[in-house]
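Mind having a look at this structure? Questions to follow.
Every protein chain but one is kept in place in this view of the complex.
On to chain A.
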Amino acid sequence: MTGQTLIHLQDVSKRFVKGRDTITIFDHLGLTIPAGDFVAVMGPSGSGKTTLLNLLGGIDQPTGGSITFDGGRVDTLTEGQLARWRAHNVGFIFQFYNLMPTLTAARNVELPLLLTSFGRAERKRRVEAALSLVGLAERANHYPREMSGGQQQRVAIARALISDPKLLLCDEPTGDLDRTTADEILSMLRLLNQEMGKTIVMVTHDPEAAKYARRTLHLDKGRFTERELVA
């Protein structure tokens, strides 16, 4: 299922200045992710997993090196260009779902479509389809507080999928869920990868979750230490 290179990190460095100290997270990091891949990123706290996800998603910029997405440079885009790039190419799934508590499930899922030129009817149709895909069509008018954690995460997946992005970035997507619900969510992600060809990068601490990925990258002190092909 994997194909051409979707993401390529070359000599990526990331440093933070904290008081008088400069903290280096990555120093000349390289990574290639083909389209259709499903990568789990594991590693101890502070190893740079979330920073890597932020760089891949264009919500943080590298201090050095280059990041290429689908053949185009991402690290040189302005903030406004990055916002538009994210809207078209990346879906985010967070540990704590990050749904808007004052909006219904349908309105939450609709959010990315408000950045497109689709009319109201087309948006409604797509929202219904996305909610059906995650098995929550009947909960469209429910607020997040009226749903379980697993249901909220499914709404978040529907929101991430609605604008049909090539890349899904998942930050501990099952970290707040029990085992059964976590397996449901992970099965759904695998389905999205296998059936819809979505490229997925998932940060996780859970080895069971990592088993759903095609391969696992271990990150330690800013370097990949092991690459393991799972499927």
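Methods note: a residue touches a chain if its C-beta (ideal position, glycine included) is under 8 Å from a C-beta of that chain, and two chains touch if they have at least 3 such contacts; residues count from 1.
Just so we're on the same page, contacts and distances are computed from a predicted model.
One subunit of the complex is not drawn; among "Electron transfer flavoprotein subunit beta", "Putative ABC transport system permease protein", "HTH-type transcriptional regulator YhcF" or "Outer membrane lipoprotein-sorting protein", its UniProt record names it "Putative ABC transport system permease protein". Touch with the hidden chain on the side of chain A covers residues 16, 18, 23, 25, 50-51, 54, 57, 59-60, 79-80, 83-84, 86-88, 92, 94, 98, 100-103, 111-112, 114-117, 159.
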